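Just passing along the structure, written as structure tokens.
All protein chains but one are shown in place.
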Amino acid sequence: MYLRAAATISPPVSFEQILTADSSAQSIRLACAEPDYTKLIDPKMIRRMSRIVKMGVAAALQCLDEAGDKMPDAIIAGTAYGCLGDTEVFLQKMVENDEQLLTPTAFIQSTHNTVAAQIALLLKCHNYNNTFVQGGFSFENAITDALSLLKEGQVKTVLAGGIDEITDTSHAILKRFGLYKRAPFATENIFQTQTKGTIAGEGATFFVMQSGASGNDYAQLKGFDTFYKPVSSKEVEQHISAFLDRQNIKRSDIDLVISGENGDIKNDEVYETIYQSALRGITHMPFKHLCGEYPTASAFALWLAANIIKTGKLPSGLPSNKKPSTVLIYNHYRYTYHSLYFLNAC
Amino acid sequence: MADLKKQIIAQLNLKDLKPEDIGDDQPLFVEGLGLDSIDALELIVLLQQEYKIKLANAEEGQSVFRSVRTMAQYITDHQGKAAE
Partner (left out) sequence: MSSRIYIAGAGIISAIGNNITENLSALETGRAGMGEMKYLHSAHREKIPVAEVKMDNTALAALSGLPAHYTRTALLSAIAAKEALTNAAIPGFAKLRSGFISANTVGGMDKTENFFSDFLSNPAKGKLRNVVHHECGAATEIVAGILGVKHHIATISTACSSSANAIFYGARLISQGMLDVVIAGGTDALTKFTLNGFNTLMILDNRYCQPFDENRRGLNLGEGAGYIVMVSEKIAQTLPSIPICTLNGYCNANDAYHQTASSPDGTGSYLAMKGALDKSGVKADEIDYINLHGTGTQNNDIAEGTAIKLLFERRYPPMSSTKSFTGHTLGASGGVEAVYSVLSIQYGLIYPNLRFETQMKELPFVPETVFKKGADIRNVLSNSFGFGGNCSSLLFSKV
């Protein structure tokens, strides 16, 4: 399966910015660099869209534009939190007005399928349309669904993406759960602090996926797997080794590993273990200092990997004697949801 | 009617419009401003919130919201007998 196009609205402004390592933001909360949406989306539809819907729709449209695809055969979104902004607006009004004088717009835009539905509406696309909402597997299920449809053979192109946002309210609540670092750090240092907590992130990332090569693809997605609630790091190692065996890949075949360390000392333990065992000796880089931690962050990792393969360029600080043509992504979310992606240049 | 236009713009998030851009008799729905059924529901809440007028059902909105003038007329007619 091939990644024909990839687009993201994320904290880094662009892939070029990431290459020049100009990303030392001091914040425990990273916010997306947002475009001028009026240039991308019909103004009549923008007026109802909350921030996350604009992010998702814009990333999707940019992606379709790059692929030269006006009508994908399927539109699949993955989002763990859904449309928080409108949910909060409606909830707040409901509480303050004691369930009186409420208005419909916030309610209808709060449903989790709004992003995928608005894309379909804009394109007048009657094809398959789905939205997954399974925490750290939301994006992975979108990919599984896409692969399943492509395998069935009745669709040729699938638009699939992962989207999640932070709002002031959600950030305040997640902070109370102790998820984040207490004090700001320069983000590329979050992995050296040996402390608890990560940094909050958000993003909207979409891909156009096809079963056949177009000759102008970012990369080939050769392998993809997920596993759930492993009981030990030994089990994680076994899953990764088994995955590599199934793909017929040796460690020496992998040019780069992109992994999901998020700066939280407990969260990152398993990565340390893996780099001493199943993935030892391979050049590796984290990605969450760029996009922050959120349930669908693996979509950003996939975008990053796809761009690295397409351009053959690596962020500075990594050994660049060889043009990377194979990339493995390993990420977990809250040690519950684990995913592996293997990409090849094509 | 100028006030009513300002309220409509605010309620429907028509950020790029100014009251002068909406004609008194301009059709609000389908053509003209191109509003839809969700906007109609928003306007029903607007009437209740700002003018304490309650429409009996959504269908009544079709005639009441034809234009800003018909809305203003409806408000004038019903404000005396405003519902709670």
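Residue numbering begins at 1 within each chain, and the chains themselves are lettered A and B in the order written.
Convention: contacts are C-beta pairs under 8 Å (C-beta built on N, C-alpha and C of every residue); 3 or more make two chains touch, one makes a residue touch a chain.
Fair warning: this is a prediction, and the values are worked out from it, not measured in the lab.
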{"item": "Candidate in contact with the missing chain, chosen from A:8, A:118 or A:210", "value": "A:118"}
{"item": "Full-complex contact with the absent chain, from A:134, A:193, A:220 or A:325", "value": "A:134"}
{"item": "Touching residue (missing chain; options A:2, A:15 or A:81)", "value": "A:81"}
{"item": "Residue of A:44, A:70 or A:151 in touch with the missing chain, whole complex considered", "value": "A:151"}
{"item": "Footprint left on chain A by the chain that the document does not show", "value": "48, 75, 80-82, 90-92, 94-96, 98-100, 102-104, 107-114, 116-118, 120-121, 123-135, 137-138, 141, 144-145, 148-149, 151-152, 169, 172-173, 176-177, 226, 228-229, 336"}
{"item": "For chain B, the residues touching the chain missing from this view", "value": "36-38, 41, 44-45, 57-58"}
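In this text, only the chains that are shown with their structure count from here on.
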{"item": "Chain B residues touching chain A - in the complex, by the definition given at the top", "value": "11-16, 34, 38, 41-42, 45, 48-49"}
{"item": "Residue numbers on chain A that touch chain B, as the complex places them", "value": "43-44, 47-48, 101-105, 108"}
